[in-house]
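What follows is a single structure, and I will ask about it in a moment.
Partial view: only certain chains, each at its native spot in the assembly.
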Amino acid sequence: MEYNKWIADLENGDEIEGFYILKTAQIKTSNSGKPFLAAAAADRSGVIDAKIWDYGGPLGPQDEGTVVKLRGAVSEYRGTLQLIISRIRPAQEDDRYSLGDLVPTAPIDAEAGWQELLALAESIRDPDYRAVCRSVLDRNSDRFRMLPGGKSMHHSFVNGLLMHTLYMARAADYLAGLYADIIDRDLLLAGTILHDVAKCREFVTSPLGLVTEYSIPGELLGHLVMGAQAVAEEAKDLGVPEEKSLLLQHMLLSHHRDPEFGAAVRPMCAEAELLSLIDLLDSRMEIYKEALEETEPGRFSKRVFALDKKIFRHR
Amino acid sequence: MEYNKWIADLENGDEIEGFYILKTAQIKTSNSGKPFLAAAAADRSGVIDAKIWDYGGPLGPQDEGTVVKLRGAVSEYRGTLQLIISRIRPAQEDDRYSLGDLVPTAPIDAEAGWQELLALAESIRDPDYRAVCRSVLDRNSDRFRMLPGGKSMHHSFVNGLLMHTLYMARAADYLAGLYADIIDRDLLLAGTILHDVAKCREFVTSPLGLVTEYSIPGELLGHLVMGAQAVAEEAKDLGVPEEKSLLLQHMLLSHHRDPEFGAAVRPMCAEAELLSLIDLLDSRMEIYKEALEETEPGRFSKRVFALDKKIFRHR
């Protein structure tokens, strides 16, 4: 009996026990008329088909996406592995398991990344931009650190929003130096750090922290407008001068670059233009990364939906 | 000597005195080396070239767009009328003249129109939507009643915003009845009445009330986002339920219909869709009206910029 063995490492004949995500769960009827559970078990390494014979509940479709403790044996059926489960129960509050082992998580040290992002926020010299950054991050810190960057396009894993924002802030820091004659580093950094913060309100997340859908305000207003409103309120409360508040709101409203990609207004100052380019750049690099991971060296990928083209993984 | 004669009615030989707009004013040098003022005088009926010989000031380019009192004689030069001015001075506070005679003004009874619009707002049964409407109109009433609907595309005359909003509210009232099974009249009317209210902040106006340019917040945020922010604040102060506030904000954010025409989000409820169509409809009808006025019956207009086509005035 092996405990919490990675699903990607399972082999025919393994007997296992541990905590996994019940990814799908359907009660079906066998040819002999008996109910059984056709399910799938997952951890962050992969997914395996699973069955419980003679099982009519209590677990079922309503438990999809939750953590269960299970015991079972791995066998092979028509060329693929399956897990025949002998015991299963929902995870309980006092169970000890690592959520990070179960759901896909950003490949960064989240705590260190968060501290680095805070330090970048503190490095803003303009007291007004710094204060808005601090306050908005404060209000959203827990959710902001955990949230994925999106539902499926890129960074759709726990801590993805933090990772995306951090990489962008690093690039902003460097490029503010390269184009120092026209870029106000403080404005650029503040805009970069806050640009997606309203995703905290835009996304609905599952108990495991993944994005399942968009909230009603997320659909009706969008995270650009909600972010600008949050900045406007915070700036008003902090007594930030009007023009600074406007510029920061403009950064958020325009960071999707083009109205056809969701920008409420087009970027009109150098920092807004640069922010929109850094956002494009970081999201593109992550999309490539995720697509290249599934492509053999020397081969082309399948068509990548988010790029509308296939890409090449050179050696 | 005739007083305040319409410029459109001037004839060769007229001697006139009255208040006009100094539309343009340039100090030039004649062939004989003497300064003279090459100007244009305007009222709402039209424009006439004007000259003051041997004149070096004090009036000049800095006074363009202001009201002056002048006396002069109409003569003909190379086939067109011109006004040779003998006296001119800026209008003063205690001068009595009608601004409505000088600047283009909406062809409606502004006071009656305003009362009709208020009555439509009061006819909203939902107390929350009605309260937001009242408050936002209250805060902006003076400016809202006077403002043009735009800079040049359509309704670009004093009271134009009021006229545009009123016609749309009438259409909204009718169509809410025609499609009563899916349209919430209260939401539609509230959205219609408030949809352009943030133009009060978006436009910079001349002393005569015409739009000269866009304000900085107008450019950086746009009247859609500013309107939604105003609604959000008002709704919060009034204790309006979240979903109603969201819907009303959504109406304003989406009323330009398509991101390529400036919508921050696309319309997602029936009332937002209908509002965007009523806005399109009323602006189209006004563009046609203004273009048809300059076209002979049985002829095609020149290409109308706002329509990107020429149009036909049938008999």
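Letters A and B name the chains as they come in the text, with residue numbers starting at 1 for each one.
Just so it is clear, a residue touches a chain if its C-beta (ideal position, glycine included) is under 8 Å from a C-beta of that chain, and two chains touch if they have at least 3 such contacts.
Remember, it's a predicted structure, so these values are computed and weren't measured experimentally.
S.K.: For a quick check: 2 copies are placed, so what copy number does the complete complex reach in this file?
M.R.: 6
The rule is short, and it goes like this: only the chains that are shown with their structure count from here on.
S.K.: Between chain A and chain B, what is the gap in Å from one C-alpha centre to the other?
M.R.: Roughly 47 Å separates the two chain centres.
S.K.: Could you please specify the touching residues of chain A with respect to chain B in the complex?
M.R.: Answer in residue numbers: 216-217, 219-222, 224-225, 228-229, 232, 242-243, 246-247, 249-250, 253, 259-260, 262-265, 268.
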